[in-house]
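Starting off with a structure, shown below.
Just one protein chain is left out here, and the rest sit where they should.
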Amino acid sequence: MLTIKRLDIQDARVLIAGAREKAEVIGVPMCIAITDEGGNLIAFERMDGGKVTSSIIAIDKSYTASGAKKATHEYGVASQPGSPAYGIGSAIGGRLMVVGGGLPVIVEGEVVGGIGVSSGTPDQDRAVAQAGIDAFLATL
Amino acid sequence: MLTIKRLDIQDARVLIAGAREKAEVIGVPMCIAITDEGGNLIAFERMDGGKVTSSIIAIDKSYTASGAKKATHEYGVASQPGSPAYGIGSAIGGRLMVVGGGLPVIVEGEVVGGIGVSSGTPDQDRAVAQAGIDAFLATL
Amino acid sequence: MLTIKRLDIQDARVLIAGAREKAEVIGVPMCIAITDEGGNLIAFERMDGGKVTSSIIAIDKSYTASGAKKATHEYGVASQPGSPAYGIGSAIGGRLMVVGGGLPVIVEGEVVGGIGVSSGTPDQDRAVAQAGIDAFLATL
Partner (left out) sequence: MLTIKRLDIQDARVLIAGAREKAEVIGVPMCIAITDEGGNLIAFERMDGGKVTSSIIAIDKSYTASGAKKATHEYGVASQPGSPAYGIGSAIGGRLMVVGGGLPVIVEGEVVGGIGVSSGTPDQDRAVAQAGIDAFLATL
């Protein structure tokens, strides 16, 4: 038997609040998704004005980051034409996201979940996701 | 009527054991899938620590390699931008994998099944898949 | 943060071996799938002669049992015409299985994973799944 640490719903709310605060600062209404370390959704919020398509994209970014234990922008680099992971972005029915904005949440070296953000540019999405993680880690 | 040779469950176990041994040597916990020559799953193991997303990716790499009778990294080359097979990686709902780590299992010139490995770099995945095949061929 | 107990790969092998032994006793080659408590696949075997269609069905029975913390045959009862859960069987793209043969694996009152069996009658599938669980619980 394995013993796993995993985000709870209170942690998920902290992550979303931290991300939302950053989204408000930069003035981009975002979709924000939190998954557990198995890639399953814990919490989600679409801020007023967030993109409809980004609901699914944010969830899939978070799924990818937690399930693959890797930031989605790293997959973006690794999957460029000519690179070894070229083509990975259409795996799992297209759920494997290679666009920035998905980050694993890591505590004491273990992935305990993920956060995925979508509606802005990939750089904006990534900055907002990071703000969520920063807010969460500050509570530990 | 055709007469087909196909991996049995004991062969599949040998393939997985050979791959797992190599994965342990390089220190990367892997997802390892074995399919028959028709692309249908025979056996699968996710080593402790293997990526959740890689469960599906390993199965689909094996499906591709056995069904298309071709290593997935060969598709990676053939599907680069400007190449004839560009775009093939999103075929079959994204199941057609063009990332290395899927190899057909060939006996006496015939494809009898496939092995798919995922969780490491494509080169690591491919080396682990090859180790599975080497272990299997050594038993013939 | 939550702390979760989860089947490891060695547990999964014990579950499969126990199920396989029962399948051999009743003379029905089975597909046997083990998922973790998040519904993600850990291990799978299709015994020689197991049905091709049952590969996916076994995985989805295990996914349902672990994810929903409920035996699939209980959903079968609850989803009959006129019952409150009528129609649930086509949820999640058809992955929510309401046919017997999927059981949650429960340790100290917590679901730590699931087992799904397919190829026989639903009663045979369920008996084989239970044999896997019995074999596993005997090792604790």
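Think of it as A, B and C in the order they're written, each chain with its own count starting at 1.
We take it that contacts are C-beta pairs under 8 Å (C-beta built on N, C-alpha and C of every residue); 3 or more make two chains touch, one makes a residue touch a chain.
Note that this is a predicted model, so its numbers are computed, not measured.
Peer 1: Thinking of the complex as a whole, which visible chains are touched by the chain that is not shown?
Peer 2: Taken over the complete structure, the missing chain's partners among displayed chains are B, C.
Peer 1: Have a look at C:2, C:17 or C:52 and name the one touching the chain we're not showing.
Peer 2: Residue touching the absent chain, from the options given: C:52.
Peer 1: Using the document's contact rule, name the residues of chain C that touch the chain not shown here.
Peer 2: 48, 51-54, 56-57, 60, 75-76, 79-81, 89-90, 93-94, 97-100, 121-123
Peer 1: Even though one chain is hidden, which residues of chain B still touch it in the full complex?
Peer 2: The missing chain touches chain B at positions 1-8, 11, 36-40, 67, 107, 112.
Assume only the chains that are shown with their structure count from here on.
Peer 1: Return the chains common to the contact lists of chain B and chain C.
Peer 2: A chain counts here if it touches both chain B and chain C, which gives A.
Peer 1: Mind checking chain A against chain C and telling me if their interface is mostly the same residue numbers on each side, over half, or mostly different?
Peer 2: same
Peer 1: For chain B versus chain C, what separation do you get between their C-alpha means, in angstrom?
Peer 2: Spacing between the chain centres: roughly 25 Å.
Peer 1: Hey, how far is the Cα centre of chain A from the one of chain B, in Å?
Peer 2: Here chain A and chain B have centroids separated by 29 Å.
Peer 1: For chain A versus chain C, what separation do you get between their C-alpha means, in angstrom?
Peer 2: Whole-Å distance between the two chain centres: 30.
Peer 1: Show the residues in chain C shared as contacts by 2 or more other chains, in ascending order.
Peer 2: In chain C, the residues touching two or more other chains are 8, 38, 40.
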